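Input: a single structure, listed below in structure tokens.
For this depiction, one protein chain was excluded, whereas all remaining protein chains were kept in their positions.
Going by the order they are written in, the chains are A and B; count residues from 1 in each one.
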Amino acid sequence: MSRSLPTGVVVSAFVRSLAIQGSWNYRTMLGSGFAFALLPGLRHLYGGASDEIRVPVERHLEHFNAHPYLAGVALGAVLRLEADGADPEMVRRLKLAIRGPLGSLGDALIWATVLPGVALAALTLAWLGAPAWVVVTVFLVLYNAVHVVLRIWGFRAGMRAGREVGRVLAGADLAGWTRRIEPVVVLLLGALVGAVVGGAGGLVEAGAPWLALTAVAFLVGLFGGHRTWRPAAVLTVVAIGAVTLIGGLT
Amino acid sequence: MDILRLSALGGLLGLDGTAVGQFMVSRPLVAGVLTGWMSGDVGVGLAIGMLLELYLLVSVPSGGARFPEAATATVVAVACAAPFEGAGAVVLAVAVGLVWGQVGGASVDAGRHLNDRFVPEPGDAGDPAARVTRVHLVAILADFLRGATVTATGIVSGRFVVRSFVDRWPLDGSASMALLLIGGAVSAGILLNDLGGFRRRKVWFTAGLALGIVGSRFL
Partner (left out) sequence: MAIVLYRVDERLIHGQVVIGWGHELRPEAYLLVDDELAESEWEQELYRLGAGAVPVDFASVEEARRRLGEWREDARRSILLTRDIRTMRRLGQDRLLAGASVNLGGIHHGPGRTEVLRYLHLTEEDREDLRSLTEEGAEIAARDLPDAPRVPLSTLLKD
């Protein structure tokens, strides 16, 4: 049994997928959000009455997790399989198998690479004196070009490939894209550091002691990694408090 | 009432952080400029947005990890700096933003634990289709109210702090910026570590550095 889904149902599922993290929770993570996004499709396939739809909805309330931009890959594939009348156990196994890669591929590509890259580009522009609206426009347009394309591509890839979506994901080589973009992000990071050190109102103008302190802080982050973030933030706040107190006394 | 409007902004941008869209209007750079525009000082909005963006460069809404909430912290910081004059206003507001980011992050975590108690699971009584829609939409509304409340309380307490201490700030603009950049430099270092470390990336990093220095001299 294979049934086609009306455009309205497909569009509705996609739009709902934008809010798939709306009821994020530690028990089922995106489980309830996944069922919420799938609901228009399930209503169309199984009928709207509560006793008809109860079992299919319950199947999709289970634990699910993914990067939000790639969750649509799973959603599309599951919609396809539900429309094809696939075995529920197989659908469940697809969701179990795909959540790991959709999380790790998306985290590496988006959170660890594209987002910092675009933010660095916008920060460098801002530091060089670009007007605020230019900075914000560049950031939002560049970032969301990647974001929106990825969402639409993923959802459609899932809808088309169904169970075989793993092959499509492997072919798209998201990990390869991450590796290729990473050096560009490093270049942008270097550019921002260069602009902040050498530019007008930069650290060179502030004086050698400030420059030295900043260099030390950079090395602490470089060799200490993420565990240095919180102490650094706490120290910053404490330092600001201390300078304020000293300033108040003199 | 500007606090009411700014709280609504904090609530909306907070939604973008996790629950709805994630177009990254919740990032400090965007949230800062928007808040600055609403408070009549885009320049301060951009300056604080830049600094907090730098600090939060390595803090992203990944999976179940706990992270400082960028959107509400930025709205709070800009709203606290805008009414006051002098270099101290920006510095103190950034400190308020860093502290309030933790408060926001804790409130996100609490909201997720609250959702634990309401999300339907297989085998629950009642009509699961109706319940999943209701719980999902209420959770989104609750997250908006959470963000707005965090923003409002942050603005009220943050403005009190800035008002009390802004006149005591002893450093000039250039030194104030340098002080804030020390903390930001830690994030830049962490990012380079994440991207493979200096040894593996020295060519790209040095090339960028040269480009940045030369570019900043000519532009």
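In the analysis below, a contact is a pair of C-beta atoms (placed from the backbone, for glycine too) under 8 Å apart; a residue touches a chain by one contact, two chains touch by 3 or more.
Please read all numbers here as calculations on a predicted model, not as lab measurements.
Novice: Taking the entire complex into account, which one of A:A97, A:V141 or A:A200 touches the absent chain?
Specialist: Result: among the candidates, A:A97 touches the missing chain.
Novice: Tell me which residue among A:V78, A:L105, A:V135 or A:A217 touches the hidden chain in the full complex.
Specialist: A:L105
Novice: At which residues does chain A meet the chain that is not included here?
Specialist: So the residues of chain A touching the unseen chain are 27, 63, 93-94, 96-101, 103-105, 107, 163-167, 169-170, 175.
Please note the rule applied: only the chains that are shown with their structure count from here on.
Novice: Report the inter-chain centroid distance for chain A and chain B in whole angstrom, where each centroid is the mean of the CA atoms.
Specialist: Spacing between the chain centres: roughly 16 Å.
Novice: Considering the complex alone, what residue numbers of chain A touch chain B?
Specialist: 18-19, 21-29, 31-33, 35-36, 39, 42-43, 50, 53-54, 57-59, 61-62, 65, 68-69, 103, 107, 111-113, 115-116, 119-120, 122-124, 126-129, 132-133, 135-136, 139-140, 143-144, 147, 182-203, 205-207, 210, 213-215, 217-226, 228-229, 232-233, 235-237, 239-241, 243-248, 250
Novice: Along chain B, where are the residues that touch chain A in the complex?
Specialist: For chain B paired with chain A, touching residues are 18-25, 27, 29-30, 33-34, 36-37, 42-43, 45-46, 50, 53-55, 57-64, 68, 88, 91-92, 94-95, 98-99, 112-113, 115-116, 118-123, 127-130, 132-133, 135-137, 139-140, 143, 165, 168-171, 174-175, 177-183, 185-198, 201, 204-217, 219.
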